Every structure is written in C-alpha cells, then in structure tokens.
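For this view, one protein chain was removed and the others were kept in their places.
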Amino acid sequence: MAEEKTIANPVLEVSDLEVVYRTDEETVYAVNGLSLKVNAGETLGLVGETGAGKTTLALSIMKLLPERIGFIEKGTIILDGINVTKASPEAMRDLRGEVVSMIFQDPMTSLNPVVTIGEQIAEILELHKTTLSKKEREERVDRMLEMIGISPERKGEYPHQFSGGMKQRIVIAMALACEPLLLLADEPTTALDVTIQAQVLNIMNSLKERFKTATIFITHDLGIVAQTCDKVAVMYSGEIVEYGDLRHIFSKDPFHHPYTVGLFNSIPNIKSDAPRLSPINGMMPDPTIRFKGCRFAERCAHCTERCENEKPPFVDRDGHQVRCFLFAEDGEASSKTEVQAQ
Amino acid sequence: MRKEKKQVKNSKKRSRAGMIWYRFRKNKLALIGLIVLIVMAILALIAPLIVSYEKATKQNASLRMKPPSAEHIFGTDPYGRDVFARIIWGARTSLSVGIETVFFSLLMGGTIGAVAGYFGGKVDDILMRFMDILLAIPSLVLALSIVAALGTSLTNLMLALAIARTPQFARVVRASVMPLRDMEYVEAARACGTSTARILLKHIIPNAFGPIVVQTTIQIGNAILNISSLSFVGLGIQPPAPEWGSMLSDVKDYMRQEPLQVLAPGIAIILTVFAFNRIGDGLRDALDPRLKN
Partner (left out) sequence: MLKYILKRLLLLIPVIIGISFIIFSIMQLTPGDPAREILGDNAAQEAVDALREEMGLNDPFLVQYGRYMWRAARGNFGTSYQTGQSVMKQILERFPTTIYLAIGATLVAIIIGVPVGLISAVKQYSLMDDVSTIFSMVLTAIPNFWLGLVLMLALSLKLKWFPAYGATSLKHFVLPWITLSCMTLAVMTLAVLIRMTRSSMLEVIRQDYIRTARAKGAKESRIVFRHALRNALLPVITVIGTQLSVQLGGAIIVETVFSIPGLGTMIISGIKTKDIPVVMGGVMFIALVGGLVNLLVDILYAYIDPRLKSRYVGTKRDRKRLNQAKKEVTGDA
C-alpha cells in the first residue's frame, strides 16, 4: 500500500476511551483508557483473545453499544473530524454506512431473512446517496454484486438462498457500497470454512484497496493479520499492550509485551521443534474488577511488585510501542532477564 | 494464587437459593403477587375463625339481597347467604381445588413427559402424539366433556381439569428431560447399574425443577380460572358449596340491584390468578435470568 498516503490525516482518533457494561448485578469494565489512531487507507489489525474488548471498541466507534447496558464513560472518538461521543443520533446515522461501516462476525445472522439481498444492498445507497436515481442505484448494486462474484441476476433472492461465504461477501458489498473512509471488520471470517475464508479475504482486500478504505481488522488469527494488515495493535483486557507496524510485531526482536510473546507461542509452528505449544497460563482477569497496575501481571512470568500497583507506560522505540515495565528506562524490571524471543 | 483468592472474595457470590430470592425480590410485581397469595392463603386457612361455614351456605329467605351492612359487609346473595363469608370460604375452595388439580396433572403429565423424554424413540412418539391430540382440544372443552360424561362431582371436576392440563406438563417435563438424558453424570449413573426410575427421580427430575415449578405456578392460576368458568355454567363446584364462579352465576340475574356482588367475586378471582401468574413469571426470571427480556 502507498506509504505516502498513510502518513498524514488520521481517519480515526480514539483517546483515553473507557467503556463499561452496567447491569443490575455487576459492572464490566470492557475498555480501559484506550488510545488509537488509524490513518486514511491504512489497515490496522486488532488482535487479542475473546473478551479483550475488541468488539466493544468497534461498537463504540459505531456508537452501537447495547442500549442501557453499554456506556462510554470517558474519552473521545474522533471520526473524520467529528466527535462521535458527543454526536447526536441524527449525526451518527449520517456517519454510519457513509463514513464508517461495520462487518459483523456471523454472516448467517447479519442479513435480514425476509428482505432480498438486492434491496439490502440498495438500502444503504438509498439512505446516503440520495442523489442517485432508482436506476443508478440498481446499476450500482449490480456492479457491487459483480465485484464480489455474485451474478446480479440473483439480487431478487433471499439470504437463505446463499451459502455462508456468499452471504459474507454480500455483507462486505453492503458495507462498502458507499465507499466509506473506515471499515470495521469484526472477525469477518471466523464463522467460515478455511477455504471460504481466503476467498472472502481476497474480495475484501481488493475492494478496500479499490475504494482506499481504512480498516480495523479485528481477529485472533495472527496468520490473517500477517496477510492483510499494515499496523497491528495487541489488545488485552480492555487495553492496548503493544502497537506497531506489522514488521515490528512479527520481528524476532525481544522488544515485545510478554502477552504478545505468549500469543505467538500459542500458535503452532511447523518449523519449531518445540514438542508442545505453550499456552499462556491462567485466564483473563475478572472484567468486573478495576486494577491499579498492569492487567496482565497475574499471568506474567516477569511480574514484579511494581506491576501490580502501577500502570506501566508505553515505551516507544521507533513507532513500536510496548506497555511494560520490562523496557521502561527507569524501571527496576528492565534489569531483569530479557523476554525470550518467540 | 494469591490473586485468585482475592477475586473470589471480591465478586459478591451468593448461594443459589439466595441469588434466586434476590432476583425474585427485585421483581416488584412478583413480590406483590407473593404477598397477595400469602394473604389469600392465610384467609383461606383461618376461614373458620373469621366466619362460620354455615353463614356461607345456609339459605335464609328473610335475608335475600340485603345491601352491605355492619353484619354483612358485602351484603347477602339472592339466597340470603353472606357474600363476605362466601368469598372467604370460596378462597378455600379455589385454592385447594386449584392446587390439588395441578399437582395431580403434574404427576400424570410429569410421568408421561419423563418417560417420553427419557426413552425417546417410539415411546416418545406415541406418548407425545397422544398429548398433542389432547392439546388440540381446547382445555375447557375437554374438561367440559369429561365432566359431562362422569357427572358433576368435585372429584370428577378435578379429574377433568387435571387431564385437560396434563399435556402441558408432559411437554415441559419432556423438554427438560431430553437434554439431560445424555449428560455424562446420567450416563455414569446408568453405567453403575442404577435403575431407570431412580435415575429419573434422583438425577434428572431435580435438574428440570425450574421449568416445572414455573409451569405449576402458572397452571394453578389457570386451573382456578377454569374452575370458576365451569362453576359459572353450572358444571363445576356444585351449590351450596361456596365458589367464586358459581357466586357470579347466582347473582347474574340480580346484578342491577347489587353491582358489588358481581364485582367482589370477580376481583377475588382476578387477584388470585394475577398473583399466581406474577409469581410464576418472577420465578422464571429468577431461575433463569437469560430468558428475561
């Protein structure tokens, strides 16, 4: 992707975001002081295990958190110059679909079963490209269908008449029909077969390149990240623990967050002669509890007293940021043994 | 390790029963229902202490259709019986007949459902097909025909109503038993040579407890409604026994004179049925919060 283009204007700027889910019985702290920037045309991979708050982040950007349960407590989300956290419902409606689109995990359920797929794609144009005539709209639907490899003839059919991979392609066509600036893809291929996954990924990549759409690609599959992303953010328990270019994250350099190391160690590697995978011990901390210190401390092999009581700062090396005392200049932890390379 | 302990302490864990009660209590309507029912039940239990049965049943021509007074706070009915006494004693009738009926159908339906769900296959097919057919007949019509055939006695009424709602219980119990049947702890019990009846009673039924309790509660309200309907058309509880539905049928032709006599039994029925329904709903939400919308 064109390097020059990605330098300047950020499409999305999230700063110090805190999101909670509040029910009668408990409060879940889903996103805890997260900051993030996505530039035009750039693809950011958001990695982390289930429950890390990836989807919550995406829903916050769309301002589609579950009503009466999900709340943005703090922070700002600036999307194309507009502060989403303060935007009116009307303003948000104009943004959704036009400036930012989202693809959900399960294509089986994300299409309305009683509306034809043609109508469902046309709807987004009808909502945002109001200047288009009906004929132009239909032509555009046909074009979109062709791009995703589905015959325009079939636009009068209902979702149940398509396979899972086709449905997800339709969802992609729908999301990109208005050529949005930012696409949020929430594990778009997790629910699909491996063979279909590649197909859907290819279509998504070619479309987003064509429309110059910036993307946040949420996944827990590091292989997909390697294939599609320019930047990577590793999320753990509602925070970003490591951020950098693709090559940074995948480098053999020991400059990594212990969680990232663990994440890489838990994928099988055919070249490695390690007899076993090494999963990360323990589980993600209880999200109903607020922590003073590092949220990974409990599972971390390098945990110190300080990690438990103080939030580690981001250590920046050449744009590659790691949130760990191991590498902090003043840190006592930095004197400890190096993190083992993956 | 140290941390884990702290976590357990921090997340306010309650016992299961405590949690159910906590959730139930938060449902205001269910709580109101429970209070109404407790009051009703107490009134029904201590009815003999409040007013004599005789006052509720003995006809007295000189006291016909008297307006409310200090002695007869709801007035008297067309046969000179005290309406208040009949309401209180009626609570005794409705509650006892309603509860007994439903326990009887729970017993029948529960057995059928448990057997169908546990054995599956042909047994399941035959039993449930039969239940579906029973279900296809409106329960009131079914109860009516049974009463018609057997004659109008209290036992027959209860039998009729119990049979009429057997399919509902069969369905609920079967639905709860089916997924449990293949659970590992059941397999384990079977492997140990435990008898089928024992497996059903000890391992399966207790786990199907929630839906059964909910269904039972709601069906009691339902049965009370049916009893009063049948009594109203003269095929339920027979006079002079006090029952709310038959009270309404007694005053039907006199309601212009004493509207209160129409209102009182009706409100008694509504309160009782409402109470059972609310408790049932409250229990369902408390037992399985996922079902709540």
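Order of writing sets the chain letters: A and B. Residues in each chain are counted from 1.
Keep in mind that, in the parts below, a contact is a pair of C-beta atoms (placed from the backbone, for glycine too) under 8 Å apart; a residue touches a chain by one contact, two chains touch by 3 or more.
Keep in mind it's a predicted model, so treat the numbers as computed, not measured.
Touch with the chain omitted from the figure is made, among A:9, A:83, A:163 or A:281, by A:163.
Set against the missing chain, the residues A:102, A:173 or A:229 yield one that touches it, A:102. Considering B:128, B:199 or B:225, the position touching the chain not shown turns out to be B:225 (whole complex). Touching the chain that is not shown, out of A:87, A:127 or A:147: A:127 (per the contact rule at the top). Among the residues B:157, B:170 or B:269, only B:269 touches the chain that is left out of the figure.
Where subunit A meets the chain that is not shown, the touching residues are 62, 64, 68, 92-98, 101-102, 104, 106, 109-115, 123-124, 127-128, 158, 160-161, 163, 171, 174-175. Residues of subunit B in contact with the chain left out of this view: 29, 129-130, 132-134, 136-141, 144-151, 221, 225, 228-229, 232-235, 245, 248, 252, 255-256, 259, 262-263, 265-266, 269-274, 277-278, 293.
Heads up, the rule we're going with is that only the chains that are shown with their structure count from here on.
Once the centre of each chain is set as its mean CA position, subunit A and subunit B turn out to be 52 Å apart.
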